[in-house]
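For this depiction, one protein chain was excluded, whereas all remaining protein chains were kept in their positions.
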Amino acid sequence: MDYKVFNEEFKARVERHFKLQGFMDMLGVELTAISPGRVEASLLISDPHRQQKGFVHGGIVASIADVVAGFAAYTLVPADHNVVTGEIKVSYLNPGVGDRLWAKGWVLKQGRKLNFCEAEVWCNNAGKDVLIAKATTSMITLFPGDIAPR
Amino acid sequence: MDYKVFNEEFKARVERHFKLQGFMDMLGVELTAISPGRVEASLLISDPHRQQKGFVHGGIVASIADVVAGFAAYTLVPADHNVVTGEIKVSYLNPGVGDRLWAKGWVLKQGRKLNFCEAEVWCNNAGKDVLIAKATTSMITLFPGDIAPR
Amino acid sequence: MDYKVFNEEFKARVERHFKLQGFMDMLGVELTAISPGRVEASLLISDPHRQQKGFVHGGIVASIADVVAGFAAYTLVPADHNVVTGEIKVSYLNPGVGDRLWAKGWVLKQGRKLNFCEAEVWCNNAGKDVLIAKATTSMITLFPGDIAPR
Partner (left out) sequence: MDYKVFNEEFKARVERHFKLQGFMDMLGVELTAISPGRVEASLLISDPHRQQKGFVHGGIVASIADVVAGFAAYTLVPADHNVVTGEIKVSYLNPGVGDRLWAKGWVLKQGRKLNFCEAEVWCNNAGKDVLIAKATTSMITLFPGDIAPR
């Protein structure tokens, strides 16, 4: 396959692509590591991120998992291709308690049409990391000519 | 089972519970219908909700699906019990294009410990509703004495 | 799209395709209804289908769900295309108690590459049907030229 050359220029492109997501900005999510097939992101937890029991809202956990998994797939497709989420399953292992939420996503198996990815979401509480969620997803590769995204 | 009497007082309690979720406020989500085992919610779509292609961000779709499914389960547990998401799978059927996002969640099977719920997420575009996502979840019932949430 | 004409000849083709699955024969599964985007199947429950508590084994439930969902998608693709399961999630709502297991699968959203399908699995116990499982899947369409199946 004709993969992207993975270099600083490419990292800049992934960052640029990410910055187009206003929702990530709303949440305060930042990309913290980008390498071929692997992406990490992080956010500082504040009150609006918490649900009624004080834990990070499950929707935020799902969102950051989706983003790191999707961008992990995006690092492996040609420059004129795109990636959208086909489906994602998130298992909530532990309540999200702490100051910083971070996630890593990776590609388990890249296919021509589908990329099977996984993500872990961790919560840092007073210096200790706890795995709070695990996600598995099917990320769809969009070819340049694709009108319908699926 | 000893279910809550379902009345105006109860609706007020569900609303109050919902308002404790700062993240829902951040997104602009409002509950629009509450009945036993069934909850609907809605949000007006604005730019921060959209990803780089102009579609509603998948994380927001997952979040509203999680909320209507979880609150649907919450309407069926005793007043001193709580509900947390065990896992959720969201399938993205169509891109989220339009002005208003709305979702309905319902309980497929209530168990003592686990509630299997489903949710549909719709997008209203110029008056036409399109089903954009379908979710299935396992919602965990928390008993009053539960220390660990799972 | 250039869909198959749906007629008796086509039903015969679906049946033929199904009969190539030795595993379905091993289980005793039969197709009981075939229409565009919707397929039903059934099996008579006997001892080897049951796990240690006397309930139908979850693997059999997942297998019949997979088959009706996959064949539902297969009814909608062109005659020279094929369908394989990308992923499936099965939620076990109730124990499988009874004499006959049956399932219906349908296409929720057909896409060019991916078909989102659902399936219900029911158990008939002394004349009464109980919904025992619900599945959601992503079925991948294989084009004639596809070498790698995904």
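In order of appearance the chains are A, B and C, and numbering begins at 1 in each one.
Rule of thumb we're sticking to: a contact is a pair of C-beta atoms (placed from the backbone, for glycine too) under 8 Å apart; a residue touches a chain by one contact, two chains touch by 3 or more.
Treat the numbers as computed from the prediction; the structure is a model and nothing was measured.
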Original post:
Among B:Gly37, B:Gly70, B:Gly86 or B:Gly105, which residue is in touch with the absent chain?
Top reply: B:Gly86
Subject >> Contacts of chain C with the absent chain, listed as residue ranges >> reply: 17, 20-27, 47-53, 57-60, 62-64, 66-67, 70, 82, 84-95, 149-150
Original post:
What is the set of chain B residues that contact the non-displayed chain in the whole complex?
Top reply: 86-87, 89, 109, 111-114, 116, 136, 138, 140, 148, 150
**OP:** Just the residue numbers, please: which parts of chain A touch the chain that's not shown?
**Re:** 89, 91, 93-94, 108-109, 116, 118, 131, 134, 136, 138
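Just so we're on the same page, only the chains that are shown with their structure count from here on.
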**OP:** Looking across all chain pairs, point out the one with the most C-beta pairs in contact.
**Re:** A-B
**OP:** With over half of the numbers shared counting as same, classify the chain B/chain C interface as same or different.
**Re:** same
Original post:
So how far apart, in whole Å, are chain A and chain B when each is placed at the average of its C-alpha atoms?
Top reply: 22
Subject >> Approximate Å spacing (C-alpha centroids) for the pair chain B, chain C >> reply: 29
**OP:** Check each residue of chain A and list the ones that touch at least two other chains.
**Re:** 86-87, 89, 150
